[in-house]
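The complex is shown incomplete by one protein chain, all other protein chains being positioned as in the whole.
Showing chain A:
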Amino acid sequence: MNRTARLGAFILFTLAILLTGIFIIGSKRYLFTPTYELKAQFANVAGLQQGADVMVGGLHAGTVKAVDLPNNPDGKLTVTMMMNESTRKIVRKNSIASIETEGLLGNQYVAVSFGASDQAEVKSGDTIASVPPLQMSELVAKANGLLGEGQAAMKNINQVSEHLKSVSAKIDQGQGTVGALINDRSIYNNFDETAKKADATVASAQTGIKDFQDNMEALKHNFLLRGFFKNRGYEDSADLGKDAIANAPDGTPVKEFDYDAKDLFDKQDTARLKGQKKLKDAGEYLAGNDFGVAVIEIAAGAKGSSDTDMTLAEGRALALRDYIVQHYGFDDTKLKTLSLGKQPGEVSKSGWGEIKILIYPVGTAMPPDKNPDKSQQDNSSQSSR
């Protein structure tokens, strides 16, 4: 290679580099692509500089040509942007320019939003609307406020935990009631002893109750007291309501026996039977005929309180049922009682209350028990016997 050719190659090579550099930088500045001018006004440009990027839809589409201060204090800063011609179809009259930051502390750039398709296209030199930039200092001020609140909250939490600490320290040292409970073993020992004693007490109390029951049973049969129970008509209150049902069975009874309570009982307020012979026809019917359910329905009359009348009705039902079951032979599980409590009754003229024995045909569903527990208990005790 001779000297001149070598020199020519050197010059061409370096000039090519120069042109490449100029072209690269020029294309960044849109020197070689058609552009148009767009303006936006801001009260504050937050450090936006000449030469900053303009993004349309996140794509680099122009540069900031100039940032000019206003002529008077009431004016706004004018940002002039050189936009790539290709964005002209997207940017419309209602597009909005905003100044944003790359990352948290990066450079400022202008973002131009897409316009609405029904709006006119922008002409070179048009001014579009803008939104004020979000400034780092404002963010920091807000964050500062938040931090202040957080700090106050932490202080409160600190105080609370301080209190907790002192409380738990006191407990640990055995101060106060809880501390004594936790730290003093003797209290637990006392508890333990007390519980043992209580256990023994309960056991002896149970024995005592058993004895008392035996005594009571004996007393009931003692001649001095027998009269009371006899007059009352039944001995054991626990038996009350044993065979009671919750409601009358469905269907109509095939046979009905009605009695005035005055004809059957000794006094208006007792369950002691007197005219029990009158039950003969009902008892014989029950013993002689097949039936589904028989119900002794008792109204206690209009006198007395509801409570005593319910007890009276249940007592009378119990006495009647016992009498019939003992004197006439049939399946006594089918004979139930139904106490109506304080009711004058339909047929009674005396006001003592009335008794109906209702006999339902075979196939009648057994109504639910009024006191399932009691009848259950009774049944099981019967079966164990």
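Note that in this section a residue touches a chain if its C-beta (ideal position, glycine included) is under 8 Å from a C-beta of that chain, and two chains touch if they have at least 3 such contacts; residues count from 1.
As a working rule, contacts and distances are computed from a predicted model.
Taking the options "5-oxoprolinase subunit PxpB", "Cytochrome bo(3) ubiquinol oxidase subunit 3", "ATP synthase subunit a" or "MlaE family ABC transporter permease" in turn, only "MlaE family ABC transporter permease" matches the UniProt protein name of the chain that is not displayed. Among A:I11, A:A180 or A:M366, only A:I11 touches the chain left out of the display. By the touch definition given at the top, chain A reaches the unshown chain through residues 3-4, 6-7, 9-11, 13-15, 17-18, 20-22, 24-26, 28-29, 51, 53, 107.
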